[in-house]
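Note that one protein chain of the assembly has been removed; the remaining protein chains are unaltered in position.
After this line comes chain A, so read on.
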Amino acid sequence: MLIAPVHPADLDRRPPDRPAADSGEAGRRAPDGLAAFAPGDQPRARGRAAVSGRLRDGASRVGRLEQQGSARCMLPAVPGRLEAVLLNTAGGVTGGDIFAWEAEAEAGAFLTVSTQAAERAYRAQTGETGRVDATLRLGPGARLDWLPQETILFDGADLARRYEVVMAADARLLMVEQVALGRLAMGETAPRARLRDVWRVRRDGRLIFADALRLDGAAPAVSLDGPGCWAGARAAATVLYVAPDAEDRLGAARAALGDAGRALNGLDAGRGGAPCPAPPPVPSGGASAWRGMLVARLLAPDACALRAALMPLIHALRDAAPPRVWRL
């Protein structure tokens, strides 16, 4: 084949400013359309969605469902499982936007949450930060899988996210966050993007896991490409699995990380079997487990390779494939 298949993200030729589309507040503020947008002005999106899974008649069903502004929560029919798919109708996040997502697996229930598309963080005005807060709650014996698609950071993005997890002692949590650096201008080695991803996980009232991914907008003293940082990778993921059997699954998780490299070289693990744009080098990943939790970090040349590497790992930690939206 002469023409390599292209990742859908690479086909996207939208400018790094978010298109002034369906952002709830902007629509109200600017009824006459473009006239309201002075040069440099950007619409501000607000959104909040909350969903819970509730055990009823022995099966997980939707309990609470609330949605406001530019946040939507869809519930596709998935045989035997409850899946919620979150959607940002503003088409991305930029400076000044505020989103709040809440997901809860009530006692004994199993809820999987994903997103309909990759989240795009577009150029923000100087000093304006887009905020996304996610609150996850897990009742006794509950299971929550938080599996959004990747976040793509474009040049000039400024995004601060906070994940607060409160879980019962015997609940099970699987969390994956993937970040990819977006298209670059000529000669640039990394976008001037700013990201703060803060995680706080409390189990039985105790802080058991904290993490913070911190990418700096201004040229930092130490390049992200350094051999201890992203080492030339353009996409990274953190995976957290908290469960009574977390340590028992470490062997399977490590085997899955090893398989990911082989699968990539065979080009058979991409989206729905579609190969990645170019044969990427084997991604780098590691996993560790202690005190009832398992943590993995992954680095890959791009978002497609990262997803391919994550597929077998998620399978190993969930006894099921990732949500259908992951496979496109």
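Here, a residue touches a chain if its C-beta (ideal position, glycine included) is under 8 Å from a C-beta of that chain, and two chains touch if they have at least 3 such contacts; residues count from 1.
Operating definition for what follows: contacts and distances are computed from a predicted model.
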{"item": "Hidden subunit of the complex - UniProt protein name among \"NADH-quinone oxidoreductase subunit K\", \"Serine/threonine protein kinase\", \"Urease accessory protein UreF\" or \"Carbon monoxide dehydrogenase, small subunit\"", "value": "\"Urease accessory protein UreF\""}
{"item": "Which residue of A:Leu55, A:Val295 or A:Ala308 touches the chain not shown here", "value": "A:Val295"}
{"item": "Option from A:Ala180, A:Ala256 or A:Ala287 whose C-beta touches the chain left out", "value": "A:Ala287"}
{"item": "Option from A:Ala105, A:Leu215, A:Ala243 or A:Ala256 whose C-beta touches the chain left out", "value": "A:Leu215"}
{"item": "Which of A:Trp101, A:Trp230 or A:Trp326 contacts the chain that the document leaves out", "value": "A:Trp230"}
{"item": "On chain A, residues whose C-beta touches the chain left out of the figure", "value": "196-198, 200-201, 207-215, 220-222, 224, 226-231, 233, 236, 254, 284-290, 295-299"}
